[in-house]
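All protein chains but one are shown in place.
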Amino acid sequence: MSPLSGGSDTRGEVNIFRAIAGAVRKGGSLVLAWALAAQAPAQSTDGGIMRPVADMFQPLSRPAEMIHESAVLVLMITAAIFVVVTAMLVFVVWKFRRKGPEDDREEPPQIYGSTHIELAWTVIPILITFVLILVTSRTIGEIQNAKMPEDALKIRLVGHQWWWEVHYPDLGIITANEIHVPVSTRTGKPRPTEIILESADVIHSFWVPQLAGKTDLVPNKRNRTWIEPFATGTFFGNCAEYCGTQHANMLIRVIVEEPADFDKWAANMQRAPGVPAEGLAAQGHRDFYGNSCVSCHRVDGTVAEGVFGPDLTKLMTRQTIGAGVAPLTPENLRAWVRDPQSLKTGCLMPDMKLLDSEVDSITAYLLTLK
Amino acid sequence: MSTAAAPSTDWKLPSTRKVAVISLILTESALFTIFLVAYLFYMGKSLNPPYPAQVLEFPLLATIALLSSSITIVISERALHAGKKGAFHLWWAITIALGAYFLWFTAMEWKHLIFERDLTLATNVFGTTFYSLVGLHASHVIIGLFLLTLVLVLSLLGKVPADHTEHLEMISWYWHFVDVIWIVVVTVVYIISTRIT
Partner (left out) sequence: MNPDTFDPNFKIPAPERIGDERGSLTRLVQEMVFTVDHKRLGLMYIGSGLLFFVIAGIMAAMIRIQLAVPRNDFLEPDVFNRLFTMHGTAMVFLVGMPIIFGFANYLVPLMIGARDMAFPRLNAFGFWVFFFSGLLLYFSYLGAPGLYAAGSAPDVGWFAYSPLTAKAFSRGHSTDYWTLSLLMGGIGSLVTSINIIVTTLCLRCKGMILGRMPLFVWLFLVVAFLVIIAIPPLSACQIMLILDRYFGAKFFDTQAGGSAVLWQHFFWIFGHPEVYILILPGFAIASEVIPVFSRKPIFGYPVMVAASVMIAFISLGVWAHHMFSVGMTSIGNTFFAISTLLVAIPTGIKIFNWIGTMYGGKLRFELPMLFCIGFLFQFLIAGLTGVMLAIAPFDWQLTDSYFVVAHFHYVLIGGLLFTIFAGIYYWYPKALGKMPDFRLGLCHFILFTVGFHITFFPQHIAGFLGMPRRIYTYDTGRGWDAWNLISTIGVIFQAAGILFFVVNLIYSYIWGKKAGDDPWDAWSLEWSTTSPPPSYNFETIPEVRSRRPLWDLKHPDDPDWKYE
């Protein structure tokens, strides 16, 4: 038997086990860090509790909870399999390591296989798979085939590069990038919200993890999803299908409110803001029409009927600008009006090359849209 | 390297050429399947005319020609096996002629569809899937005809050795494959889709 060349010795083996021990220590502290990351969310004035950490393991809506149930079960099963198989591997690596030159004298027993053992480790995975198949089928049906009550709130989302067009067809509301829904209740009559998903250009995906799994917005296809939140607050979501340059900044917020607050919001949204009579804002209103803003934007109650860009009727009721690229403050609004490319490079609103005075006035006008 | 007690049996393995051509046929079948699926998927989904029933006529003569060419190529090969070089060349040439007729017919049909019936690749999803599927098949007929012609020319020049019958058989397998694809295409496109849409 030819002796092995290339430096096989005990040095290599000791290093391996030290490395493994180190990894276990590392793993423990990481789990702790994760637990800390899911901290208590911050408060805010509008939108209630801000929930920026969209942890799918903190579901706050019925479809997300259904997913969570199966997810936890699957995690437990796979964790158990992981522990068992890793233990097998560690055991084998430790127990059957070559202990020294005396082990080279003869080869170990040459076992070719064992039908019994093969059967055992085939049957057990089949059984586990069977359980998983049952769980999966049930949850798929529960979520996809859920019946919405007749009077469920309907929202229609149309995806654009890189913003969300929002319609409430029954309420006559058109807005962008944020949706408000009433909170549901576990006791009493459920108040789910049905969301129709369409796209005006490429494929996008609606993903607000704490409220539901993701569903794509596909052009020439009408998809449907639903949420039923049980807690109020502002839920954060992202577009989850790569859609071009600013996919990263196509964020969506879902603001869940008590039914009374929701009704107040809806009523306000249905009321068109007036046209400012005097001052810089009035000048801005004129400049808004003097430049080609109306080609792309709509302001209810005026002749601006553009549909290429977001509806601006109730711009100031929103928390962010540019579909989440920055908070909606007067400074950021001004920066956007001056040159949107500075905040969201590559977005489809070009630099309109406005004069400074126009930037000031149009910003003043937009600040009245609430 | 051989162990002394090894039993000496006949070691017969398949011919490399046959396995290669079968693999080629498998892979081309996968390609055609995708274009076929695209055609089936889009049946009835065109937003504007023309639609299959309006513009497609069953290509009877072309189909007879192409399918007959599978028969003539077999006759040609049999002649070669029997040592009748003259008959081999004749039937091989007839095969080429039948294939060429098929292509000419396809060209005429396309000319009619494009210039007189306003159906192009860009007209609607029917046009897209029709031309891509039939065109993919036609391109394979062209390749086949090129190979067949090459063989005929080389053979007439006396450059095809007597023991190259398997090479010719492989080319004929390719040709049969092209024919089988046509049977599927003509059924789906000219029989099924003209009835459904």
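Which chain is which? They are A and B, in the order written, and residues in each are numbered from 1.
The criterion applied here is as follows: a residue touches a chain if its C-beta (ideal position, glycine included) is under 8 Å from a C-beta of that chain, and two chains touch if they have at least 3 such contacts.
Keep in mind it's a predicted model, so treat the numbers as computed, not measured.
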Touching residue (missing chain; options A:Gly47, A:Pro192, A:Pro209 or A:Gly284): A:Pro209
Among A:Leu60, A:Val166 or A:Cys239, the residue in touch with the chain that has been omitted: A:Cys239
Omitted-chain contact residue, chosen from A:Gly113, A:Gly188 or A:Gly274: A:Gly113
Missing-partner contacts on chain A, residue numbers: 1-2, 4-8, 12-13, 15-16, 19, 23, 26-27, 30, 33-34, 37-38, 52-57, 64, 66-67, 70-71, 74-75, 78, 81-82, 85-86, 88-89, 92-93, 96-98, 103-104, 107-114, 117-118, 121-122, 125-126, 129, 132-133, 135-137, 139-141, 143-145, 161, 197, 201-203, 205, 207, 209, 212-216, 218-221, 223-224, 236-249, 324, 345-346
Those residues of chain B which, in the complete complex, touch the missing chain: 1-3, 6, 11, 13-16, 19-20, 23-24, 26-28, 30-31, 33-35, 37-38, 41-42, 45-47, 120-122, 124-125, 127-129, 132
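Methods note: only the chains that are shown with their structure count from here on.
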Averaged-CA centre spacing for the pair chain B and chain A, given as whole angstrom: 50
